[in-house]
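The other protein chains are all here in position, but one chain of the complex has been omitted.
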Amino acid sequence: MDGAGQLTKEKLIDMLRKMHTIRAFEEKADQLFALGKVHGTMHLSIGMEATAVGAIAALRPDDYITSTHRGHGHCIAKGGDVKLMMAEFLGKETGYCRGRGGSMHIADVESGNLGATGVVGGGIPTAVGAALSVQLRKTGQVVLCFFGDGAANMGIFHESLNLAAIWKLPVVFVCENNQYAMSMPVARAFPIENIADRAAAYAMPGKVVDGNDVLAVYAAVAEAVDRARAGEGPSLIECKTYRWKGHSKSDQERYRTREEVAAWKKKDPIARFEAYLLQEGLLTEEQRQAIAKEAQERIEEAVAFAESSPEPRVEEISEGVYA
Amino acid sequence: MDGAGQLTKEKLIDMLRKMHTIRAFEEKADQLFALGKVHGTMHLSIGMEATAVGAIAALRPDDYITSTHRGHGHCIAKGGDVKLMMAEFLGKETGYCRGRGGSMHIADVESGNLGATGVVGGGIPTAVGAALSVQLRKTGQVVLCFFGDGAANMGIFHESLNLAAIWKLPVVFVCENNQYAMSMPVARAFPIENIADRAAAYAMPGKVVDGNDVLAVYAAVAEAVDRARAGEGPSLIECKTYRWKGHSKSDQERYRTREEVAAWKKKDPIARFEAYLLQEGLLTEEQRQAIAKEAQERIEEAVAFAESSPEPRVEEISEGVYA
Amino acid sequence: MREITYAEAIREALRQEMQRDPHVFLMGEDIGVYGGAFGVTLGLLEEFGPERVRDTPISEGVIAGAAAGAALTGMRPVAEIMFMDFTTLAMEQLVNQAAKTRYMFGGKAKVPMVLRTPAGSGTGAAAQHSQSLEAWFVHVPGLKVVMPSTPYDAKGLLISAIRDDNPVIFVEQKLLYRTKGPVPEEPYTVPLSVAEVKRAGRDVTIIATGVMVVRSLAAAAKLAQEGIEVEVVDPRTLKPYDAETITKSVIKTGRVLIVHEAYKTCGFGAEIAAMISEGPAFMYLNAPIRRLAGLDIPIPYNRTLEYHAVPQEENIITAVRELMAYK
Partner (left out) sequence: MREITYAEAIREALRQEMQRDPHVFLMGEDIGVYGGAFGVTLGLLEEFGPERVRDTPISEGVIAGAAAGAALTGMRPVAEIMFMDFTTLAMEQLVNQAAKTRYMFGGKAKVPMVLRTPAGSGTGAAAQHSQSLEAWFVHVPGLKVVMPSTPYDAKGLLISAIRDDNPVIFVEQKLLYRTKGPVPEEPYTVPLSVAEVKRAGRDVTIIATGVMVVRSLAAAAKLAQEGIEVEVVDPRTLKPYDAETITKSVIKTGRVLIVHEAYKTCGFGAEIAAMISEGPAFMYLNAPIRRLAGLDIPIPYNRTLEYHAVPQEENIITAVRELMAYK
């Protein structure tokens, strides 16, 4: 592992804590679903925790992110409150979106999370617009734009990267290539091997990183963030990773083998990061266990909060359409 | 000049004839406009005749093309009847589209001209769909897809090239880079120098050619057409050229200098091709003059035909919406 | 007669048309091994192979545009957009190209394509996966719009749509995919632009689309117990729609309730209300024309809010009773 040089021990531990929190949040979400406590859909990023945490670790607190349908990890990594997330997941009035948004639309604009979107690629121009806003307001912020491999074949990806490039906007495009868009493997959807190679079409740096290596993600994104903050324009970073769970609740996973999934599980980004920290003496086994346990507890508290929270009131159903 | 090797003298003369016909058609169109005989808009390709004629010279008669808002040249190069074109231009019942389409929508699907479109980039997926049709019907046809530099920044360009690439469709994408999209110079709209370099994002061959050299265009497109016909998939060819006239009728041309226009006029693709043919002994001065004169005459006949043609009947206004 | 689901009926129509006509093929996201987000195309890849059941990347613009291009050149594509909300990415190709090609080209070309897309709320998928945008397409000359409410109609209308020489937007109802009904095994057509009276009655005419037909029939059954006889008319094709059948019913009953799930303002119900109030049925009206439609809000995630965002059986019952109060 690489790139840890710039990071304090505190920060490294915080990153591990966040990875555990994401894992715990999503495992709980999966359970709640199985118990029939959730109406709707959700997309889990278990196995992909390193991309969210590594990338966002490179940001200042006042920087922006845009997220995706698979966005729990981004929100937690950005410092989101798991209580409000869980309440939103359960459709409660106390949730981030007062129960109107649900899993696919968690946002916290105040804190710089410009939100998840259910439309693939839908957040890419949002990020470009936020970067334009930053450039015009001269605040020195940077925008991190998450999207999947599937989004990289959409027209809006192309228009957005081009605009960001010609205007040298402070945005970093982070492609979470988890090998599939629903059932579509990247090998069939793309004629090229690396999505990052598309950066050349926009004269921006393109880099492939191991998306299961949180420090490699951090290092690549940090470099791109520096570049963006210095006014040198956007970058495209492709994180190769994998989702362990089905695409969404209803996925039969006919498009991949158990062996493939098992092989990727061996590359668990959390276990890998822990092994590194233990080996470097930055973490003890007791601490490791405590962090994992705390994460579980935080999520249990969040569930308790969410479950005891009130439902939205039907009389208020039309509130918030217009400002 | 290069690539003439494969072309018979007859074909070369035919190409010159078409270039003259395009020029004559458009100069006349310009005049008719100035005389107030035309209601609507039009886009002239004067100075760009080599791209249309060179590219289409590489096709079989049964191959397809898709055209653009600046499409008179494509139509003539594909063997279009200038009488029907002129009648369409004047909105007459005898026109290609019974006067319903006008300059921006001339089509002749029967003969393989799938039509001009007024929406920038709007014809690119049409070409991909036609190529898919060819592949499924196994007819061995090829589709030539024209579009401007401006279209290459649209989302649909990206989606279309990707789909054509992964499915190895028999389509050749011909970008007529005339340096501007309306007032937007390529240098400001693109972060890269050559649009053809975007081919790499789709693992297809990309080639830049001198778009004012009809034989260079021919050679590059012929190679791509062969490739497509052999089932090896699409290519992207960028023809660097220039439009002499304003973008459309109402253009004040505030975005470029007279000197620039004058410099490009010196690179007249017709004069250049003639000089080559004369020098190679493939054309005499008398023939040259006769060809130019015949082109004018053909256009005068077309105008006479169009002007004496009937108007569409108002009672038939709703015909042809549904099949 | 054998009963199958709405989803199975659609699949059967696709299968039988693909068997009959080699020009018919499918393209869309995850329609192959995945079988589509709602399993509608399950098994077709195995039967027809990847040439004719084509998984595409996520690129709705080129899905629609390439379908139109293939249709223009002799094929009969059936494209799928996974959720109707994402037709927003294909509007240019559908509206400016596919719909207008024929007219713009002087009636000398045709674009025989079908675009299938599932619409509607009720699945907890929130604002961007629950819309019913059919009114947009109804507004566009050159397109046809079909919206079946039963397995029988789904199969027969889809076969008609595939055989039709125009671009057809085929709006499927997510909440109906698993509903069952009698469907003949052999291929048959239900004609486009012909409405059906799904239940006859003398007191009130309900004009309902899609899943609202089912809710209206349930409401009508209950209202019958109170002695109110509701006639339920299902337009089935929304463009060009069958004004005559609707008008006849309204002339008979003198009371009109229009029910759809889409946002009320400028929805399809507005068109039907306007058509009635400018036509021959106007002078037979005994009560104002009532629309019952989705609220003008994005569909909320919360289950209870989502339930209240669109008409339910009890709302239909109440609305009919209110109409009956006019003498």
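Just so it is clear, A, B and C label the chains in written order, and each chain counts residues from 1 on its own.
Keep this in mind: a contact is a pair of C-beta atoms (placed from the backbone, for glycine too) under 8 Å apart; a residue touches a chain by one contact, two chains touch by 3 or more.
This structure is a prediction, so every number in the text was calculated from the model and none was measured.
S.K.: The chain left out touches which of the shown chains?
M.R.: It touches the following shown chains in the full complex: A, B, C.
S.K.: Which listed residue (C:Gln19, C:Thr265 or C:Thr318) would be found touching the missing chain in the intact complex?
M.R.: C:Thr265
S.K.: For the chain not shown, which residue from B:Ala57, B:Val119 or B:Ala164 touches it across the whole complex?
M.R.: Hidden-chain contact among the options goes to B:Val119.
S.K.: With respect to the chain omitted from the figure, which of C:Phe38, C:Trp136, C:Tyr152 or C:Tyr177 is a touching residue?
M.R.: Candidates C:Phe38, C:Trp136, C:Tyr152 or C:Tyr177; residue touching the omitted chain: C:Trp136.
S.K.: Identify the residues of subunit C touching the omitted chain, counting contacts across the whole complex.
M.R.: These residues of subunit C touch the chain that is not shown: 85-86, 88-89, 91-92, 95-96, 99-100, 103-104, 126-128, 133, 135-136, 138-142, 239, 262-263, 265-271, 273-279, 282-283, 288-291, 295-298, 300.
S.K.: Residue by residue, what part of subunit A touches the chain that was omitted?
M.R.: Against the left-out chain, subunit A lists 64, 66, 95-101, 105, 107, 109-110, 114-115, 117-119, 122, 124-134, 136-137, 155-156, 159-160, 162-163, 166-167, 319-323.
S.K.: Which parts of subunit B are in contact with the chain that was left out?
M.R.: The missing chain touches subunit B at positions 38-41, 88, 91-92, 97, 99-105, 117-122, 150-151, 153-156, 181-184, 188-190, 250-252, 254-255, 311-312, 314, 317-318, 321.
The rule is short, and it goes like this: only the chains that are shown with their structure count from here on.
S.K.: Rounded to a whole Å, what is the gap between the Cα centroids of subunit B and subunit C?
M.R.: Measuring from centre to centre gives 40 Å for this pair.
S.K.: How far is the middle of subunit A from the middle of subunit B, if each middle is the mean of its Cα atoms, in Å?
M.R.: Spacing between the chain centres: roughly 46 Å.
S.K.: Averaged over CA atoms, how far is the centre of subunit A from the centre of subunit C? Could you give it in whole Å?
M.R.: 36
S.K.: Give the residues of subunit A that touch two or more other chains, as numbers and ranges in rising order.
M.R.: Within subunit A, residues 153-156, 188-190 contact more than one other chain.
S.K.: Where in subunit C do residues touch at least two different other chains?
M.R.: 57, 59, 61-62
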